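This is the structure I have questions about; it appears just below.
With one protein chain withheld, the remaining protein chains of the complex are depicted in position.
Going by the order they are written in, the chains are A, B, C, D, E and F; count residues from 1 in each one.
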């Protein structure tokens, strides 16, 4: 079973939500804006979304920072995922 | 009798709303955002909707995740359907 | 006497507002969103409305579902009509 | 003396505001949305208004339905007029 | 000394604010919307304002009706002027 | 040291804020809207700002009127400046 996101949506798998993440980034900021680290597991096709051209910049396997409260969580095969718009992804961690 | 949705609207038939759905996806998240699983039964033509070009990405028979409170419910021939905008569909489950 | 709607407006004649309509559709949903069944009696020319290209998708005689509280009601020659924007029409019932 | 409206504005002269108008249309609806019957006395040039192309669809002499509280009233040579945007006109009565 | 308005702004000199204006127009309406009569004394170049093409329709010397509370007042050489956007001008009085 | 504003921003140096300015303009209006006189000291490149084409109309040395509370103040080399969007400039005083 697979989730294929529509438009400019992206499916990500959240990494550690602890203060000190695996990669060594300590996430700070207000609760509302505190970013989370995650791995991209599926990427929508982009294209014209709501009449605007959206080019997907992330690819499967990317480590990304995203806004904690963005998107919708689903659990599949025992794992939790988040479906969110690419614009809710702040940056790729390399 | 058939419902033919206008523009970028889609008619879907909701699948199990229980915690554990048929396909094994457990839907979590806030009540307001909790997604639902459904099957697409009719798809609008898309095209220019409110002056923006909308390309339909779902087709009849697709299993989709959508926001629980999106759209409008109608009952036809004893079955309940939901009419919603394609943008309220989060992802296709394959 | 005839009402000719402007732009993307449509004039419709509401059908039964009862729980069980003529066509057998039972309309449910919240009061605010409960759709109504109606017949289209006049269709605006569409074209550029507020700078956006609107193509009319309904034609006179179509049975449609629309949001109950959308539009403005007028009575003419003893009959009640509703003038609303095409975007407030959810679907055509065939 | 003449009022020449700018852009997509229209000057109309309100007809009877009574429940039963001259043309036999009885206007109903909520107070906020109750339409009024009027005659068009001057029409703006349309064209690009706020960067959007507006094509004027009404002409001088048209009987129109408009939202009661739309626009601004002015009195000139003893007669009252209303200046409003064409988009506040719902339909032409023929 | 001269004020040269930017973009789609216009400088006007307010005429009588009394109930019965020089030209014989009696201005009515709610206080918030009551129009005022004025003479145009300077006109911005128009062109692309905030990315939208604005064509100036008024010229110096025009008598115009405008929304009383629109724009900003300045006093220069003992005279009061109002700087406002052309869109706040309702009509030209001829 | 120099401040180079981005996009459609402009750096201005506020002139007298007193009721009667150097140039003889007396500024009136509500506190929120009371304009200020200033001299332009730096002008952004304009171009596509937020996807809209902005053409800069002011140049260094222009005396301008601007909305008092617009923009952000910075002090540099003992002098106070304001950084604001060109659209917050009402007019050029010549």
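The rule is short, and it goes like this: a contact is a pair of C-beta atoms (placed from the backbone, for glycine too) under 8 Å apart; a residue touches a chain by one contact, two chains touch by 3 or more.
Please read these numbers as outputs of a predicted model, since none were measured by experiment.
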| item | value |
| --- | --- |
| Contact set of the excluded chain (shown chains only) | A, F |
| Interface with the undisplayed chain - residues on chain F | 1-7, 9, 11, 42, 45, 47-48, 50-52, 72-77, 80, 83 |
| Missing-chain contacts mapped onto chain A | 23-29, 33-35, 50-55, 57-58, 65, 67, 86-87, 89-94 |
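In this section, only the chains that are shown with their structure count from here on.
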| item | value |
| --- | --- |
| Interface sides of chain E and chain F: same vs different residues, half threshold | different |
| Rounded Å distance between chain D and chain F, as computed from the means of their C-alpha atoms | 41 |
| Numbers and ranges of chain F residues touching at least 2 other chains | none |
| Chain-level touch network, classified as line, ring, star, complete or other | line |
| Set of all touching chain pairs, with the criterion as stated earlier | A-B, B-C, C-D, D-E, E-F |
